[in-house]
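Up next is subunit A:
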Amino acid sequence: MHLRVSFSSGVPIYVQLMEQIKHAVETGAVRAGEQLPTIRKVAEDLAMNPNTVARAYRELEREGAIEVRHGLGAFVADVETGAKTTVIAEAAESLRRAIATGAILGLSEPELRRVFEKELSRVTGDGSQAVSGAGGNRAGTKAGGSGERSSD
Partner candidate 1 sequence: MLWYKAWLETRWRFGYVAGFILGTLGIFQLVGISKQIGPGLRLESTLMFCFAALYLAGSGINTQTFYSARSSFHGSMLFTLSLPVSRLRLFMVRAALGAFETCFCVCLMGALTLVWLSGPVSTGQFFQYGMRVLVCTLPVFALSTLLACLLDEMWQFTGGTLLLLLVAALQIRFKFIAEFSPFRGMSLLSYPIAAPVPWGTLAVSLILSMILFFASIKVVREKEY
Partner candidate 2 sequence: MNEAAIETHGLSKSYRDKAALRGLELNVPRGSIYGFLGRNGAGKTTTLKLLMGILRRDAGEMRIFGEAMDSEAAQVEARRRIGFVSEDKELYPFMTVGQMIRFTRSFFPGWRRDLEEKYLELFRLPLNRSVPKLSKGMRTQLMILLAMARGADLLVMDEPTSGLDPIMTEEVLQALADLAAGEGVTIFFSSHQLTEVEQICDHVCLIDDGQKVLDGVLDDLKSQYRRIVLVFDSAAPSALAGLKGIDHLRRAGRTASMLAHVDVESVVACTQEFAPLSVEVHPVTLKELFMDHVRGG
């Protein structure tokens, strides 16, 4: 598993590490049930703080993406239970950011709710899947046959 973090980006390092590990699971670099390198090994390889590595592992465990077996080490969680929890956690995170942005832009709670419901119905309505979630309350839909475009 090849891990890389940037120490001076604005994103907290433990978050970057979590993303890297989840990505490794997605691409199949590590599979369900396989053991992850020890905290000590990761800290040494990346020359980074072991507490930060520990934090990443703890958060991943909380999200259900990994399992820590006492005395044995950390293992990638079983796909079924793990994946769902991770997905849900990711979606929650995206929504949290979207809401925060909306608040900054000055939308009130009822206004936010209306926007959310509108976008939700747009997705479920025409059956398209790809909703780009990163940090916006803009939902883009894949232009399938319906000719719909992403709107502001």
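Here is the rule we use: contacts are C-beta pairs under 8 Å (C-beta built on N, C-alpha and C of every residue); 3 or more make two chains touch, one makes a residue touch a chain; residues count from 1.
Criterion applied: all candidates are chains of the complex that A comes from, given by their letters.
All of these numbers come straight from a predicted model, not from anything done at the bench.
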Which numbered candidate touches subunit A here in the complex: 1 or 2? 2
State the interface residues of subunit A toward candidate 2 in the complex, per the touch definition above. 7-14, 39-40, 43-53, 55, 100, 103-104, 106
